[in-house]
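Provided herewith is a single structure, encoded as structure tokens, for subsequent inquiry.
Omission of a single protein chain aside, the complex is shown with its protein chains in their original locations.
Chain nomenclature is as follows: A, B and C, assigned in order of appearance, with residue numbering initiated at 1 for each chain independently.
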Amino acid sequence: MNILVRHPVVAGALAFVASASILVLANDVWLMRLTELLIWILFAASLNFLISFSGMVSFGHAAYFGLGCYGFALSAKAGVPIIVAVMIGPLVATFAAAIYGALCVRLNKIYFAMLTLACAEITYSVIHQWYDLTGGDTGLTQFAPPSLDLGARGFALLVLACCAGGLLVIRLVLNAPLGLVIRSVGENPGRAAALGFSQRQVQWVAFVIAGSLAGVAGTLYSAFQGNAFPDYAGMRFSLAPLVMVILGGLGSFFGPVIGAIVEKGLTGVLSHYVVFWELIMGVVVITVTVYSPHGFWGLIKRVINKGAPRG
Amino acid sequence: MLFVQIVNGLMEGVMLFMVASGLTLIFGVSRIVNFAHGSFFMLGAFLTYQFAPHILPGTMLGFVLTVIMAGMLTAFVGACFEVIVLRRIYHAEELLQLIVTVGMVMIMRDVVRVVWGMNDLATAIPDAMSGAVNVDSYWFPIYNLGVMGIGLLVVVVLWAVVRFTRVGVLLRAATDDRGMVALLGINQAYIFTGVFASGSLLAGIAGGLAAPLGSINFLLDTTVITGAFLVVVIGGLGSLSGAFAAALAIGVLKAVGVLYFPRAAMVTAFVIMAIVLIVRSFKARG
Amino acid sequence: MADFILSAEGISKKYGAFSALTNVSLKLKSGEIRAVIGPNGAGKSTLTNVLGGQILPTAGTVVLDGRIVTGLAPHRRAGLGIGRTFQINSTFRHMTVRENMLAACVAAAGTGYSLFSSKLRVLDSRVAELVDEVGLSNISESIVEAISHGDRKRLELGMVLATGPRLLLLDEPTAGMGLNERQDLFKLIVDVVKKRGLTLMFVEHDIDIVFNLAERITVMARGSVLAEGNPDEISADPHVQEIYLGESVAAKGATC
Partner (left out) sequence: MKYRMYVATVAIGLSLVTGASFAADPILIGYVGDLSGACGPYNDGNLKATRIAVDEINASGGLLGRKVELKVRDSKTNPEEATKQARESIVVDKADILTGPCTSSVLLADAAVAQEHKKLLWNSIGTTHRANIDFGNRYVYQSVANSLMEGRALAEYAATQKSWKRIATIGLDYEWPRQTIEMFKQHLKELRPDVQFVNSVWPKLGESNFGSYIPVLLNDKPDVVFGVMFGSASSNFIRQGKTYGMFERTKVFTYASTYLLKALGNDIPEGVYGWTRSPFYGIKSPAMDSFVAKFKEAHKDFPDDESIAGYDSMMQMAGAIKLAKSLDPAKLVDALAAQEYVGLRGKVSVRKLDINAYAPTFIGVTKKTPAYSFPILTDLVRIDGERVMPSEVEVARMRALAK
């Protein structure tokens, strides 16, 4: 077990193969649930890259997710070939992240968070108000064939590939000089600047990477749901991945994976059986945050390390 | 018409400040972005609904007592939340503190649904304060003017407390530098609890005052919190005077905006917030 | 002209009504070892931050190698050869010693935006060398949070050296360390400065160390320069004796 914690690549590869086999074997219901889960994992991981490694807490990550949705949905509706439309979604998100990011990284900490929030709310409002283009609150539906004509299983495998690809990109970046620099700036911007790194430039690059991955997640979500609504760029979609990141555990690569599984699993099960599921979720969120600041991944790691002492 | 809208805007602005003041106070001292502030507002409104029929109903005095009681109980709930939960994570990252307050939002919403249900509830404006003042052909509701008066009173009281009392000195010290309080030989925990309770008190009172104006339901929390954030951020996090100015500005801008840009209400406030932050970023270094 | 690697003219810094620095001038000759001393609140750290670019002065100019750098951001100055440490230890605490050094070497190599981890591997030997030079090779895989304060100070010095600076600005490089540790670290500092022919400016409270090591000393008090000269001149200066050395006992103990 210890090897899995110490060599995330091995763990990741195993997880990928396992997930692929599960998807191949899963029935329709689980296929649906897992597809959604995988998209959320990618979305949460992109936010985690910002928070845990780049030291930037965004309250408005939904902007790029939502723009991914609309970029895809609008271009598909306009008759662009699907294969191109799925590229346009992330591109729109990346473009927006580049612009918003350039403004946001000028600020630190809570002010950064608040500006990301403002950017997301502006995006949401524009989507909500621009009826002629976006359909306003009625959103967009029926712009692309269900599951992109790949069938539920094919689409699930595509999502898995994108999710794994996204995680791999994050991993590669983190292992490259760029990742080292991003982590440095995230940990101690003053020191990093004294070494010669431009805090803003580095943060901007990280912001754009996170934004484009969120855009990929958004595009997939839109294709999966078969719709696009302004909500997807709204506050709820900014908070949800934040809760996942915290539940999973700050500062870890696999945290968001666990966090998304826990959050989606819990709300899914709870809201099915209990009327007041939000109350229970609230208690869970508070308990985990207070008693296990490193989240569920921290707990798992502790258990594994206890079971197989190092060496 | 412009003048009328400015007055209406000011009335709304003072109300906004009532909500935002607690939020900015809490942030200033304990650096907590309290998402649950709207939930405390909502609690204050529901408690006012609950007490109003039992405390001298219809009278001014009864209403004031009701709102104060609602505020105090809200403050108590806030203090409990601070002591039981928040206190354990002051040393942790700001993000964790924020998430805890998000958890609180979820809990409070369901608690309210359990106790009061999902339907819209209402409490009446006290008879003494119903009616309106007519100027020209324009009407200004007495209740709204009254709330503006109470709001201004709160502003003065807050200002006096911060400016002249020992508590105020501590608050200012703590807002400038969290470590300072410890140096002053005061138990930091008391200050944080006190501030959180006061912030919740303000939220509860604001909720109580807003209760007769509209329907009271479990969605009030989200309705309120966005506006409060806008005010606090535009006013400069932690600054009471800034929040006051920002609240009035937003209120007036919204009211005047209805005249000239009837469809832009939603986006304007956030655009202002973004501009304020961006301008700030250019002045930040040095 | 050219022998001044750094010169600051008429530097003032105001925070509202409070003046942290008032009309401070300071010139560093290439290759000299300069100490800046003064009681608490004299403006030593503020001055260092103005020179390093962490703080913008209200008035005055900073010239590096004949080029005006007053408004230049810290990372740009680092690129021009200023390396610095901070009063409060400033490293990447959740990364290992080796990673810290690696980050510094990446900065020096200018490959910060590269996506190829091979760019990191070519730096391995240089990282090992530097870690060894500051005496940390036995703990190179430890997380910085877990190592001792003195080791962190050494690491910080190593990281600054990695960026290949010509001028070192060290703000209390031994603050909070024991006496023996201090002397060891200063010996190391002087060794590397001499070996590499660097210019050194450091802020220090330990008078013995200052008078032993510095070639010139700048004495500051209440935001301005009180005196400047070689150790003998300074120890003979009656103003310094009166205002500074009289307080030195109190100042010695304090680290903040």
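Everything below uses one rule, namely that contacts are C-beta pairs under 8 Å (C-beta built on N, C-alpha and C of every residue); 3 or more make two chains touch, one makes a residue touch a chain.
These figures come from a predicted structure and were not determined experimentally.
Within the whole complex, touches from the chain that is not shown fall on A, B. Note on the undisplayed chain: of the listed residues A:N175, A:Q201 or A:Q225, the one touching it is A:Q225.
Looking at B:T24, B:T74, B:Q97 or B:N144, the residue that reaches the missing chain in the full complex is B:N144. In the complete complex, the hidden chain is touched by one of A:S21, A:Q142 or A:T287, namely A:Q142. Although one chain is not drawn, its touching partners on subunit B can still be listed: residues 1, 4-5, 8-9, 11-12, 15, 113, 118-120, 122, 124-125, 130-132, 134, 138-139, 141-144, 212-215, 217, 219-220, 222-223, 251, 254-255, 258-259, 262-263, 265-266. Subunit A residues in contact with the hidden partner, per the touch definition given at the top, are 28-29, 32, 36, 128-129, 131, 135-139, 141-142, 146, 225-227, 229, 231-232, 236, 271-272, 275, 278.
Assume only the chains that are shown with their structure count from here on.
The chain occupying the central position, as judged from C-alpha centroids, is A. Relative to subunit A, the most remote chain by averaged C-alpha coordinates is C.
Our note on geometry: subunit A versus subunit C, Cα centroid distance of 41 Å, whole angstroms. Inter-chain spacing, taken between the CA centroids of subunit B and subunit C, is 47 Å.
For the pair subunit A and subunit B, the distance between C-alpha centroids works out to 32 Å. In the complex of the two chains, the subunit A residues touching subunit B come out as 51, 57, 103, 106-111, 113-115, 117-119, 121-122, 125-126, 128-129, 235, 239, 242-243, 246, 250, 276-279, 281-286, 289-290, 293. Within the complex formed with subunit C, the residues of subunit A that make contact are 172-173, 175-178, 180-181, 183-184, 187-188, 190-199, 202, 205, 251. Those residues of subunit C that touch subunit A in the complex are listed here as 52, 54, 73-76, 78-79, 83-84, 86, 90-95, 99, 102-104, 106-108, 111-117, 119-120, 159-160, 162-163.
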